[in-house]
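All protein chains but one are shown at their positions in the complex.
Right after this comes chain A.
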Amino acid sequence: MVNSENWDWECKEKLVADTTKWKSQFEDVWEPYISPDGEKIASIVKVGEGEFNIAVNKETWGEEPFEKIWYPRFSPDGRLTALITKEMEWTMAVDGKTWEEMYEYIWDTKFSADGKVIAATTKQDGVYGITVNEKTWKCPVNLQSIASYVISPDGKTLAAIAQTVRLAEADLDGFLKGTWSVVVNGKPWKDNYVDIYGLTISDDGKNIAAEYRAAICEYGIVVNETPWNEKFGCTWEPVFHPTNSDEITTPVRQGGQWFLATNGRIVWDTGFVSLLYQTYSPDGSKIAAAVAPQFAKWTVAVDGQPWSTTFNECLLKPCFSPDGRKVAVIAKDSGNWLLVVDGTVLGDGYENIWPPAFSPNGDKVIYKVEKNGKYAVAVNGKVKGKEYEALWNPVVSPDGTKVMICGVEAGKYYRKVVLLSDL
């Protein structure tokens, strides 16, 4: 995990960078990204015809430009990564220093929770792989494609949904025999499947699960290469229990309705028109999910019990307060995005709402909102403080007393720390 205790929680406000200067300094400036601690802001900048660099606060990544740069992402430990080309070949750059190996292509940068592991999907000589801290998987079979991959919090386990068998054009039988599998740290699972979806690793890194497709309309869950005995008309992505990784829960479809199943057994006996985004409370004692008890009537069900308030468009993923007592969700109703806690709508509707953060005791919910093209921080349904041209998600300090707010005002990027009690 990122150790945010070492961040500066004392300085009330600092002007980190005047990004207005970038516009006169460079031919073009792309959208900015900030480091997790808020101390750095970076943008890809165009410095000449077919020449790009990255501006970070008052500096750039050296004098030598790159042919292309994209996907700038800060690691949790504050290093800036980006994908770059030199002489038509691609690689990763970390704080301006490129990996030694070059690739036909590289994409989808991911990090371990502490940022020490940097990974990406790579392609070389037509073969796909995952490259982890500059070392590419040595896989016993040539991977034909990688659809996606996941990384455990400790960075020790990486698992990919990969095509392990070459498929001829329009080979329906070959496809149904299975050409996709899960590859863990370079080692494919023994079986191939028609399709694999919803790949996930438990928080302790010990267990890996995914949805698999057994036949045209037959789906199941496979955990550590062993499929559940039960099969369903459809499934969505499984989720591991946060403290007991032997337990896994997923939405399953039977007889035209969606149910919640744990380890193959239906645990919510009420069927729903739709059921998505099941989420465990931090201690794993409760489960919340977005459900539609009726068509176009969306709400949250906690342990199978739906809230009475419903919303007519959609719901995003619910989240629990740290103590597990409250559940917040972003809902859409009649064109407005709403923040809802335990079935109660907080404040007005907005053009956009970003995932909320709870205070440690759950009495405050803090989130970024957008209205009339400007961004602000809202707390329990009320906008607090200034509007920004750009704003990042507010971060609550580890002791729960302060909030870091990072935003751009009049082209200048500020990092602010405010007392939670003042919000």
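Keep this in mind: contacts are C-beta pairs under 8 Å (C-beta built on N, C-alpha and C of every residue); 3 or more make two chains touch, one makes a residue touch a chain; residues count from 1.
Definition applied: contacts and distances are computed from a predicted model.
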Candidate names "(2R)-sulfolactate sulfo-lyase subunit beta", "FMN reductase", "Dipeptide transport system permease protein DppC" or "(Fe-S)-binding protein"; UniProt protein name, chain not shown: "(Fe-S)-binding protein"
Which residue of A:S145, A:T309 or A:N336 touches the chain not shown here: A:S145
Footprint left on chain A by the chain that the document does not show: 28, 30-31, 68, 70-71, 104-105, 107-108, 121, 123, 145-148, 163, 169-170, 172, 175, 179-180, 194-195, 197, 213, 216-217, 219, 233-234, 253, 255-256, 273-274, 292, 295-296, 298, 312-314, 316, 332, 351-352, 354, 370
